[in-house]
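Yeah, one chain of the complex is gone here, protein chain that is, but the others are all in their spots.
For chain A:
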Amino acid sequence: MSPSVPLQEMIRAIRSARTQCEERGVIQRECAAIRAQFRQADNGGRSHNLAKLLYVHMLGYPAHFGQMECVRMIASPRYSEKRVGYLGAMMLLDEKQDASLLITNSIKNDLSNSNQYIQSLALCTLACMGSAEMCRDLAPEIDRLLRASNSYIKKKAALCAVHIVRKVHDLGELFTKAALNSSCCEYYFQFISYCFWFSFTVPDLVQIMKGLVISGYSPDHDVAGISDPFLQVRILRLLRILGRNNEAASDAMNDLLAQVATNTDSTKTVGNAVLYETVLTVLDIKSESGLRVLAVNILGRFLLNNDRNIRYIAMTSLQKIVGTDHNAVQRHRGTIVDCLKDQDASVKRRALELSLALVSASNIRSMMKELLSFLSSCPPELRSQTASGIFNAAERYAPSQRWHIDTILHVLTTAGGDVRDETVPNLIQLITNTSELHCYTVHKLYRALLSDISQQPLVQVACWCIGEYGDLLLTGECQETEPVQVTEDYVLDVLETVLQSHMSSPSTRGFALTATMKLSTRIRSIVSIYGSCIDVELQQRAVEYNALFKKYDHMRAAVLERMPVIEKNSQGHTNGETIKESQTVKVKPGEPQQPANQVQDLLDLLGGLEPTPITPGLTFTYTHNELQKQETGRDF
């Protein structure tokens, strides 16, 4: 058995291992030695062995065999062993391990030890990893320590009690009965802020806080000129909780908050930390309006700060109040929009959320310009959020239809791949609703299609429009865009390119095929090719359209007429029928008899009419809605 290597030598040996394999070898040897040592009787080297094991554990190697040793060492009378034992307990044992219950008794004994440092070890461990059972067992001890001990232990007992109450809410009542005395140390107040569930009234806290803010300089508690910022932040936090929904309490603290907000030096982070907490408190309690304005102004100042961290938290806070204090936040819109151009992704994200919240009818045009330019340069993870935000804003505040369509098209060309699926049907619906812009829209889309067919949603919408309004494209007149000479061949070429491109998804191809069908009566050949396509959806469509040519040619013109205006969420009687129709359709894909079956089913649903003759009117309505559904990809 190798002699136990002192801790630092072991660390050196591990660090000098050049490969992972070598390191593993060293560690395995050490662990074997440690295990052997654990089995031996007490030899005085137990604390370094456990320390070595803890180091190994930190590197990520298993160390379960050390758990019982921790338990044993905690029970040892030697302070050095207790210290490492408790450290081991906090690292290796957590409340999920059964072994953790074994230390409850040791902790109990140590809590009553005459030496305060041993008591503090026990308190620390309990507060760090005490399970609910342990907390219940030891709560009376903690209560005792809270009442009658020195301030060093009282502080720790108080924090331990906080942990206990978090774990077992019922025990809160036990601790509220304890009276607390706290004395100062040489220069300044003692740290008492965590005894929060005792009755600090607002006046008490105000007094303490005033003392901190105004009174003299204590080098010990001072951080960059702010007296005990940790305590100040705690008190402000508690004031926030006390003042929430409570008029009287909020009034009592108004003056103090104003004082802290104006007097705190904001050149260093620590001053800003206190100011930040003050702002959060002011915004959360029932403060008077002057104070709120002061708070929002502080946030505005933060926005202009050079430190990126400060800008970030300013935006986070503004986000929380943009609903309630909208106008106040609007004043800082310019700065917020500038933050969109920041280098940091977190800051960008915050600025985006806030900008979207600040869009309103009055600033829609300028904001949209900014948002669109942001979209073209933003990091990929923010794209879809930006796109949907833009769509929502455009929907709510669009100054004109044409602007709306333009905006959507712009988004589709820039970030087409990141928009949500329902964008396409929504856009199609919007287009059908603006009949005066059909010509303009179709021209624009055609041009977009000519330049780029990689953005699927754009291509889908473009195909659909060309299919619907292709004749407007061919007539070539449109007041709003320059005239372009478009012939049928060009249009068909474009559609064919879309169909054949490897970039087009199957649904896009579906759109293109339908559009092609709509446009021309002479291109059966293209359609028949797709009758043997691998994609089921395409094959089905191709075969149906072929059938339309073959058997129902007399109906083809009627069937392929222009679509009516689509109502949003229409709950017509056709709803159930279309759903049923889709079910029957999926049964046998790709067979020529299928269209005939469809027609049979149609007639069954319509109440058992004769298969022939079919009144064109009825069928027209039916298949038209079916086509509608297929084309727009949306179920009504």
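Everything below uses one rule, namely that a contact is a pair of C-beta atoms (placed from the backbone, for glycine too) under 8 Å apart; a residue touches a chain by one contact, two chains touch by 3 or more; residues count from 1.
Definition applied: contacts and distances are computed from a predicted model.
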Among "Ribophorin II", "Guanine nucleotide-binding protein subunit beta-5b", "AP-1 complex subunit sigma-2" or "Protein preY, mitochondrial", UniProt-listed name of the chain not shown: "AP-1 complex subunit sigma-2"
Omitted-chain contact residue, chosen from A:Ser16, A:Asn245 or A:Asn433: A:Asn245
Touching the absent chain when the full complex is considered, from A:Ala17, A:Ala75, A:Ala99 or A:Leu159: A:Leu159
Contact partner of the left-out chain, one of A:Cys31, A:Ala51 or A:Leu445: A:Ala51
Of A:Gln28, A:Thr262 or A:Ser346, the one touching the omitted chain in the full complex: A:Ser346
Contact residue for the chain not shown (choose from A:Ala13, A:Ala99, A:Val223 or A:Leu372): A:Val223
Interface residues of chain A (partner: the chain not displayed): 6-9, 11, 15, 44-45, 47-48, 51, 54-55, 58-60, 78-80, 83-84, 87, 90-91, 94-96, 115, 117, 120, 123-124, 127-129, 131, 152, 155-156, 159-160, 162-163, 165-166, 169, 172-173, 176-177, 179-192, 194-201, 203-204, 207-208, 211, 215, 220-221, 223, 228-231, 233-234, 237-238, 241-242, 245-246, 269-270, 272-273, 276-277, 280, 308-310, 312-313, 343-347
